[in-house]
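Structure, as structure tokens:
One protein chain omitted, others in place.
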Amino acid sequence: MAVETNQMRKFLNDPARVVKESLAGLAAAHPDLVRYDAAAQIIVRKDAPRRGKVALISGGGSGHEPLHGGFVGHGMLDAACPGEVFTSPVPAQMLAATKAVDGGAGVVHIVKNYTGDVLNFKLAAGDAADEGIKVTSIVIDDDVAVQDSLYTAGRRGVGATVLAEKIAGAAAEGGADLAKVTDTVRQVNERSRSFGVALSSCVPPASGKPIFELPEGQIELGIGIHGEPGRKRAQLASASDIVDVMVEAVVSDLKPKKGAKVLAFVNGMGGTPLLELYLLYAEVDKKLRAAGVEPVRNLVGSYITSLEMAGASLTVLELDEDLTRFWDSPVHTPALRWGV
Amino acid sequence: MAVETNQMRKFLNDPARVVKESLAGLAAAHPDLVRYDAAAQIIVRKDAPRRGKVALISGGGSGHEPLHGGFVGHGMLDAACPGEVFTSPVPAQMLAATKAVDGGAGVVHIVKNYTGDVLNFKLAAGDAADEGIKVTSIVIDDDVAVQDSLYTAGRRGVGATVLAEKIAGAAAEGGADLAKVTDTVRQVNERSRSFGVALSSCVPPASGKPIFELPEGQIELGIGIHGEPGRKRAQLASASDIVDVMVEAVVSDLKPKKGAKVLAFVNGMGGTPLLELYLLYAEVDKKLRAAGVEPVRNLVGSYITSLEMAGASLTVLELDEDLTRFWDSPVHTPALRWGV
Amino acid sequence: MISERVMDAATITSWMREIDVAVRAEKDHLVQLDAAIGDGDHGTNMVRGFEAVVQALDADGGSPPGKLLILAGRTLVSTVGGASGPLWGSALRSGGRVLGDQSSFEGAELVEVLAAALASVKDLGTAAVGDKTMVDALEPAVDALRTRLGQGASLDEALDAAGAAGESGMRSTIPLQARKGRASYLGERSVGHQDPGATSTALILRALQRAARAT
Partner (left out) sequence: MISERVMDAATITSWMREIDVAVRAEKDHLVQLDAAIGDGDHGTNMVRGFEAVVQALDADGGSPPGKLLILAGRTLVSTVGGASGPLWGSALRSGGRVLGDQSSFEGAELVEVLAAALASVKDLGTAAVGDKTMVDALEPAVDALRTRLGQGASLDEALDAAGAAGESGMRSTIPLQARKGRASYLGERSVGHQDPGATSTALILRALQRAARAT
């Protein structure tokens, strides 16, 4: 029963069909929440379009699950456009998604800041405008590991994407208009900072090889979410020391108000057990308090991943009353659910 | 910032303190749901004991997170007793948990069928009886990979544990008495079967070495949840072929009624990305229907794991009206939440 | 002037076929280059795109060369994704627009086609020479083609010079620190690696030379 193509510790049939088959499974598991438009390769909220509601869509390369397909549903995204693994989707997907969810109140594109995502969403927004749909686009760029936007493609969009989708999704569900929803995405992005580390790379199904090799006892600091190496490699340290680096990187850039209430998001990259993520959270909670901010909300789990990469990221969002209320609002998606 | 002890692609401070530090993190992240009794090393539902409510506790080795600590809360467990990684807890933990949650209506011990768990829970039940607490114990043994209980320690307890905790937890929350809650656990166990496969082993923090080495292109069939090798090793096949094996193993043993409504639980072992789990679910859904049963409920995700093992298991539970209603009832725990 | 060889729809089709063959042959190499400083998909992206382009052109019933370029560009945009999809897609569309409906074109017009393609890449991606992108291969190639044709070289000679300029531009990316695209996230760690997009661009330029020679 061996197949030639499957020599890489992965459950798949044909590397070229991994994304499509997985999306079909997502829809089969959650028919009450989403439908899968296979021709357009998009995941659409079951009851879309909702007349008068501002719609949110996002998308990007696959391999970051549950992002984005797992966040389609009540109180979060109206559609997701998944590209091939680690490859941004094409404008046709975004246009199809935009048209599928537009309820007349406009559509917000949540775009992670990667050249591919930005360019493809830009072309799609142009196409959508040609069809008379009001579209706004917000680029998420919360990753403090990428320092200087003059000499780089700018900060990557990472953990804040999840928070923006949840929080702006709640605003939209609550009836906010296009300007308000757009501004909510922008606010979440502006008030969030992230930093990621990796203990291994990962194997994209198409190539079947790890993107890089990280010897045991080493850590990549300042990684993104594409299994790529980070800003620098160092000796693997204790969880406490690693969290020191993460908290310092995030807090020194965010510069939260003294005593600020924050949401602390400890995210797993896919191959890190929950046992370790909660151990990291214990350190994060302690060190954020020591840094003078108060984690009043948190999210711990693997929500924006790099396939089976071993690693974790910290995202800190400085909350205010509105953002807290939107965070607490009901959400019902395959991957995030409360209040319903 | 390197530490001598940390050479194994894991976030930790001291291998001997991994479990304790992780439990502290769980409690720090979910203070509204649980508290951590560090002296007894148990996770207890925040509002325990609840007068007049039958209480449920479970426990076992750590490394299976979110099981069991992540399932403590409204509508599920009242306490969890986590042992060291892959080592069953000691009777003192179970006794402390039993005393902490007893609301006078009795306590159900949900025990996975491993010699260590069974023996330690047996001693604990004796101790609890000595203290005048009504305790019933149900041993979960749903793993069809272990065939013959005359020549083995009997079937292992795997995926059905999660379902039993949820479903019996709902019964208890709804006011069922000790006999009814106990019987609900027993029913879930009797109507469930599981089968697991692995594409890699995992590294327990205490030893720092993989339990076994599985070359790429090979698969272990019939694994449990302790990173151990399975019943046999084979050439890695397509996801479709692997699911054929899983569905056949489970269905031929469960022998569900023609047209039976079932709950299909596709569980990740910790190191398998959601992308692949949903791809597996697509196959499972298709093949269960072809086998003449109807998956009317499902659960897809990493809920009973082996640290960062790459692998997956399938659990099928033949539902009836009661079990379906209990499954649908509200639950609010760190890892499973709906309806609240 | 010997450079006044005439190109037409068949040249475009043959160019796209040559690219398809070339990126397929170099797929693993492109993946490897992209794995070192990007995300390891550039080879797969280019193969997926040009496979679709060849299919689209095969299905086309006799459009003029400009329209074929536009069709190729649209196909890239709708199948590749990533950074390279919209960049090369827009490039070919812009290049195609230069030719309008004319059924054939000569060297001087080819310069305009490639110049428009380059302008489109720079406009969309805001990269300049030295940023360690495909622009480092494309811009010197366009310059070389224009210069050599202006000096009276044959089309083949000029395209050979363009190919060589593209390859040397490609190699010039090795010591550079990336300022655009994914590689820029690596900061100094991007130094010492050849840019995958510049590498595929060099392949695309050599494919053009072969296609024009075969016309």
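The chains carry the letters A, B and C, assigned in the order they are written, with residues numbered from 1 in each.
One rule holds for everything that comes next: a contact is a pair of C-beta atoms (placed from the backbone, for glycine too) under 8 Å apart; a residue touches a chain by one contact, two chains touch by 3 or more.
Small disclaimer: the values here were computed from a predicted structure and weren't measured.
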### Summary
In the full complex, the chain left out is in contact with B
### Summary
Of B:17, B:232 or B:257, the residue touching the omitted chain is B:232
### Summary
Given B:84, B:102 or B:142, the residue that touches the chain left out of view is B:84
### Query
From the list B:58, B:98, B:120 or B:194, which touches the chain that is not on show?
B:120
### Task
Decide which residue listed in B:172, B:198 or B:211 touches the omitted chain of the complex.
B:211
### Task
By the contact definition given up top, give the residues of chain B that touch the hidden chain.
61, 83-92, 114-116, 119-120, 122-123, 145-147, 151-153, 156, 204, 206-207, 209, 211-212, 224, 226-229, 231-232
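Operating definition for what follows: only the chains that are shown with their structure count from here on.
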### Task
With chain centres taken as the means of their Cα atoms, state the distance from chain A to chain C in Å.
32
### Summary
Expressed in whole Å, how far the mean CA point of chain A lies from that of chain B is 28
### Query
Between chain B and chain C, what's the gap in Å when you average each chain's C-alpha atoms?
55
## Note on the structure
Each of the following residues of chain B touches two or more other chains, namely none
### Query
Taking each residue of chain C in turn, which ones touch at least two of the other chains?
none
